[in-house]
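The complex appears here minus one protein chain, its other protein chains still in place.
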Amino acid sequence: MSKIPVGILGATGAVGQRFIQLVSDHPWFQVTDLLASERSAGKRYGDAVNWILDTPLPTDIANLAVKLSEPAQAEAQVLFSALPSGQAREQESAFATAGHYIFSNASPYRMAADVPLVITEVNPDHLGMVRHQRANRGWEGFVVCNANCTTTHLVCALHPLYEAFGIEKVFVATLQASSGAGYPGIPSLDLIDNIVPHDYGEENKVQAEPLKIMGGFEEGQFSDADFKISAHCHRVAVTDGHFEAVSVELSNKASEQDIIEVFKSYRKLPQELNLPSAPDPAVVVVEGMFRPQPRLDRMVGGGMATAVGRIRPCNLFDWRFSLLGHNTIRGAGGGSILNAELMVHEGYIS
Amino acid sequence: MSKIPVGILGATGAVGQRFIQLVSDHPWFQVTDLLASERSAGKRYGDAVNWILDTPLPTDIANLAVKLSEPAQAEAQVLFSALPSGQAREQESAFATAGHYIFSNASPYRMAADVPLVITEVNPDHLGMVRHQRANRGWEGFVVCNANCTTTHLVCALHPLYEAFGIEKVFVATLQASSGAGYPGIPSLDLIDNIVPHDYGEENKVQAEPLKIMGGFEEGQFSDADFKISAHCHRVAVTDGHFEAVSVELSNKASEQDIIEVFKSYRKLPQELNLPSAPDPAVVVVEGMFRPQPRLDRMVGGGMATAVGRIRPCNLFDWRFSLLGHNTIRGAGGGSILNAELMVHEGYIS
Amino acid sequence: MSKIPVGILGATGAVGQRFIQLVSDHPWFQVTDLLASERSAGKRYGDAVNWILDTPLPTDIANLAVKLSEPAQAEAQVLFSALPSGQAREQESAFATAGHYIFSNASPYRMAADVPLVITEVNPDHLGMVRHQRANRGWEGFVVCNANCTTTHLVCALHPLYEAFGIEKVFVATLQASSGAGYPGIPSLDLIDNIVPHDYGEENKVQAEPLKIMGGFEEGQFSDADFKISAHCHRVAVTDGHFEAVSVELSNKASEQDIIEVFKSYRKLPQELNLPSAPDPAVVVVEGMFRPQPRLDRMVGGGMATAVGRIRPCNLFDWRFSLLGHNTIRGAGGGSILNAELMVHEGYIS
Partner (left out) sequence: MSKIPVGILGATGAVGQRFIQLVSDHPWFQVTDLLASERSAGKRYGDAVNWILDTPLPTDIANLAVKLSEPAQAEAQVLFSALPSGQAREQESAFATAGHYIFSNASPYRMAADVPLVITEVNPDHLGMVRHQRANRGWEGFVVCNANCTTTHLVCALHPLYEAFGIEKVFVATLQASSGAGYPGIPSLDLIDNIVPHDYGEENKVQAEPLKIMGGFEEGQFSDADFKISAHCHRVAVTDGHFEAVSVELSNKASEQDIIEVFKSYRKLPQELNLPSAPDPAVVVVEGMFRPQPRLDRMVGGGMATAVGRIRPCNLFDWRFSLLGHNTIRGAGGGSILNAELMVHEGYIS
């Protein structure tokens, strides 16, 4: 089959670059549109971008001309959105109205009542909401969101436990990487010999998004999962890879061995369908009390899996454990690409 | 009055250096003995030490001869112990037997049933245990311990709440500085672009020590405070200053304003006595959701106080807040120096 | 005597904060004017600034109202300029026209033919140029510049050698701190697990400024010192403290002992006059092949001195050595404050 043309909204930013890196060699997709603001529009992409990734900018992408970010310019129906939150609501709406399928890393629509917030392993059924969304909003196209980077890996680790044992309460404290704030993002003076507590908005996302994702979808309505999360978020001097320390109270008791077993046997739709970007296994259990670590474990499953370890009893809840995942691969661009792959497979996109 | 001679056990290590820095200009104490292993004994201190602090090694200290670490060598009765845990039990016992008063930063005796583990603001009454300790062990001298660096600042922040409202449950996640592991300590390859989860032993200390410190002392016996702590500990790329994210369930409800008021009005014995190393205030409330931060707040109260901030409701317990304190000043050497100052004031030492 | 009122141009930025920190407790100066752009003007300084230094913002300064940066607003005749280069030329000219004495850390006027670029130990005589400057430009006031941060410490280390032995050639490679780029300055993603070569403009400054500073001043004209510098500049993950690796060819041969002696005996006008901010010694010789280091040596002389060490022969020129100095104390604010102190002493200011 010929490849499906795709475009990138916010193509010159940090997440836009990650989208390009992940999709430039994709078996199903072909990058045809790089969209950005007036500052970059009209330039050769290689001249417009300050490429900050450690793999080379592909030459064919470098030679594409950047287009102005408006519906009339985009040829591809499928668009990956790396827009900053301040611009995402309006632009994504405009593109969706014009018939584009938006797979968005931006936050404005994530918690909207008719927008699917999807992690392919967890709530693929939520994609059915796009039908209602189109009706509600009069959009020819649709918007499907990937979750916040911290939410994503937290849910990837909690979902196996949620399915197997039920969850009552979750404490999570995060040590998040600098790249989560984009580029230029956090000033170096803030992270050399320092840590910076995160703004409360991030904590609110981490407390709310997982409940939507692990919640239900019936008769055109989402319903939150029935447990509570308390989040403490912090930024540390790490380039990529969010670390999360978790205490969890389960509904049904489980042994350490039960938990390890549940993590190891966690295979869901993306794995069964063998989608191009699906990690297999999706959850990787690492051994030893000093793992996971960002530098050593962020690339598990090519950056698409979640590493878990340090499973040990909790004085207050049932279990403590630590998890780690790549925040700009699975936690941003890769999450949306996997969502798009699933919608291709399910016939939403052709 | 003439100054009281004091010595340092483990004088060449990182904590030993901090003891020297803090005590070298002390109004009550005069360093007379620098004790170390055979490798250093006999050398001029300035030649034996690899000085890693950012204030200059005082010349008079540099010119002292290092003595071999055995009771026959130490002239001072008061000794600050910066011994590594592997050597502390045996050596401290030998020195205490020989009549020395040991103020120890080492862990082996911290949880012993007859050894006071003291934070001067919190449990000065526990010092009374030395009488029983001497009887039990047949020691001429005694051992008084300061707490683990993470414990110290956690207790400094919890104690005002414990006194005012009671505490039921505490969840704490830490981002600890490299200096807590001494020198050479953590390899740079482990902390550049990385974080390293702490070993479980540290978590156990943080879960156990606060209960002893905030517990009772009656009829020669300590009794633990009656609440539970769950700790998640991590090491990050910070030189000095431990950051701790806390969720706390109180016995009696309190508003944010109540809590701030309790922190701000916290003045205890060391402040009332105006002990030379006592911070005043002991707890510093910092403003803004991005504070405290290690680089900006670790030197509050000259490194002897604890900064608290980010007081906000918790989804699971009552309140979340963050705290920060200097791990090798108040959290190590400074804690023991303050203990010694109090015992001088109370007549144990003269 | 009553204190001389002074103001800060660009008061909210990183260098502006450093000026405030250094001058807020000054024996001769009293901060009366904090000037900034429209965004901050009218606000209480404590509300307008994102204070990034590790000493607390003094309360009396925090309570000052920020004034709009225009001559009509400034009451103090003496102004320290922390303006960004893009605004400095025009604004400093306007203030000097209006009679203000500008001590500037900005670069635009540094190489101007009638503007003194002064390091008090090296070329205090250049201050005489202000007479010609006023005549040339019709200014009631004047502008005196401090040098680039890297230039400053390089010259502080070279000048003793230049006076004693003459200099023919200098090769210098720098490892510069993040704070030299201000705040927000360098993105953290650029300095975590990375170094960033400096732009060529910095190298050109380091190659040109020292020759003006160490050059002559006769009959109203500056003349460059007669040697050449080749500079390689780089930014590393250090908060404060520029490190410079130097190879120098001398006009007259000197032994290592000669060089050490010359560094140690270097006392000039600021030291003789005992100016409030003058370091004494101005050049500190540190021992051992692993020194100087930024974290350990940047605060020599309260951040106003220059540390030198690692003096060893060079395969190509005569000697190699390393130097280190605080880039935002002596290398920025402190340099201008010392210039102002000298002009007070010499009667230019009263």
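First chain written, first letter: the chains are A, B and C, and each begins at residue 1.
Assume a contact is a pair of C-beta atoms (placed from the backbone, for glycine too) under 8 Å apart; a residue touches a chain by one contact, two chains touch by 3 or more.
Owing to the predicted nature of the structure, the values given are computational and were not obtained by experimental measurement.
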{"item": "Chain not shown: contacting residue from B:S104, B:T120, B:Q133 or B:S178", "value": "B:S178"}
{"item": "Residue among B:L68, B:A98, B:M111 or B:I192 touching the omitted chain", "value": "B:I192"}
{"item": "Residues from chain A at the interface with the omitted partner, ascending", "value": "52-55, 192-193, 239, 295-296, 299"}
{"item": "Contact set of chain B toward the excluded chain (per top definition)", "value": "14, 52, 178-179, 183-193, 237-239"}
{"item": "Residues from chain C at the interface with the omitted partner, ascending", "value": "169, 171, 173, 175, 190, 192-197, 199-200, 207, 228-232, 234, 236-239, 243, 245, 247, 289-296, 310, 312, 314-317, 320, 322"}
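Please note the rule applied: only the chains that are shown with their structure count from here on.
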{"item": "Approximate Å spacing (C-alpha centroids) for the pair chain A, chain C", "value": "47"}
{"item": "Approximate Å spacing (C-alpha centroids) for the pair chain B, chain C", "value": "40"}
{"item": "Per-residue overlap in chain A, given as positions that touch at least 2 other chains", "value": "190, 192-193, 237-239"}
